[in-house]
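Okay, here's the structure, questions in a sec.
Note that this complex is displayed minus one protein chain, with the remaining chains in position.
Then we have chain A:
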Amino acid sequence: MVKKRVPEWLNSSLWSSSTSNEDDHRLSVAVQPPPSSTTTTTSQQSNNNNHNHIHTSKEAEVVVEAEAEAEIETHAPAGPSAEDISRQAQLLSEISKKVVNMRELRRIASQGIPDTAGIRSTVWKLLLGYLPPDRSLWPSEMAKKRSQYKQFKDELLMNPSEVTRRMDKFKSCEKDDSKCESRCLLSRSEITHGEHPLSLGKTSIWNQFFQDTEIIEQIDRDVKRTHPDMHFFSGNLPFAKSNQEALKNILIVFAKLNPGIRYVQGMNEILAPLFYVFRNDPDEEYAASAEADTFFCFVELLSGFRDHFCQQLDNSVVGIRSTITKLSQLLKEHDEELWRHLEVTTKVNPQFYAFRWITLLLTQEFNFADSLHIWDTLLSDLDGPLETLLRVCCAMLILIRRRLLAGDFTSNLKLLQNYPPTNISHLLYVANKLRVFFQERIRNMPDEPKLCNLYQQDGQSQI
């Protein structure tokens, strides 16, 4: 019963072997997706997937084999592949159209966006709805948003003395306009009882200020600890300092505008890739407005995940626990043997690893370049970021299934908390495949076709 549920392709030796030789090439693979010579087969196949072609299992195996070859070739150092260049050209042509075809853009971008020419910066803004598809609206739209952000900052990053001073000025101006204008001497501002720093009133601006200070200090500490290994974010160089300042501003403005969530650790990690991509836009004007642009894109991205950050929702159907359960169900659906081994036999509570995977959108599981590649898919997939994220997480488990099936609690938890370097294109390919297989299974529900017993092959002979 259990055994019948797993399709044969899951057990292909290539899932595990694909990771073994990657280590030394982690970065090169990350920056340059697999070279074209062999990937053409795969890319065509993935294109098919995107056109909602549904493979039969047999077809799938062929694809898997082709993928195996591509995997091996990946290790050879290569410049930008022909496929890469053509995708770059496709994306450039798509975002240069008068009105961007979002469906087409999503289709191309979901396979990964080349790291060159600032394409990712523009495409992400489109995918997150910050830029409208109609190009003619871009200048006015951006000007509006950027000035709105500036206003937020002016209002929200001001200290209480400034607020009281302004209120005071406003009041005295109201009282007597003429006097106010002609007054030359600086009068000592009258502080109303409620606005005195030592006032205990809950509504006092100062009370609010002290609460805020705590959060601001927390944000400050975390921003300084964001990607401590990257010069862009960390260290004492002026460039890093100004980047930290921008991240800090965004998080403070967000926390003040969202008193229900405020700031939760991990938001800094989600913010970092957006800011990095926008700040490195080769267009200077865009790069200079990265902070404002990032703020709105961050709000948009977080809107799909904000419930995960909310402690009050931890036990609700939208909270983080419920999402982790969804991942667990997805794994059970696709690979019940692995699910059983992890959660029943070795008792690895998925919360121990998936909490971080999900709340941080996989930003701490892979190197930075790889995370960006994963995000290309998360942001462009039509199913939305959350569904896509869960599929990628499920694929991560399946890719290392043989090691997990051979492991006990300790080794499995260690492995899942330190996920091995992986070819990201391959991971995303497998994740996409899960959708295809799922659809196929639903379509063929009555006779459960071509699912075969892999239980016996595994464990003994292969390991």
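In the analysis below, contacts are C-beta pairs under 8 Å (C-beta built on N, C-alpha and C of every residue); 3 or more make two chains touch, one makes a residue touch a chain; residues count from 1.
To be clear about the criterion, contacts and distances are computed from a predicted model.
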The complex's invisible chain, by UniProt name, from "Replication factor C subunit 3", "glutaminase", "Ubiquitin-conjugating enzyme E2 2" or "Ras-related protein RABC2a-like": "Ras-related protein RABC2a-like"
Contacting the left-out chain in the complete assembly, out of A:Glu269, A:Asp293 or A:Glu337: A:Glu269
Contacting the left-out chain in the complete assembly, out of A:Leu360, A:Leu379, A:Ile398 or A:Val436: A:Leu360
Selected residue (touches chain absent from view) among A:Lys125, A:Lys256, A:Lys326 or A:Arg402: A:Arg402
Footprint left on chain A by the chain that the document does not show: 16-17, 19-20, 23, 218, 221-222, 225-229, 234, 264-266, 268-269, 309, 311, 314-315, 320-321, 349, 351-352, 355-356, 359-360, 364, 400, 402-403, 406-408, 410-411, 413-415, 417-418, 420-421, 459-460, 462-463
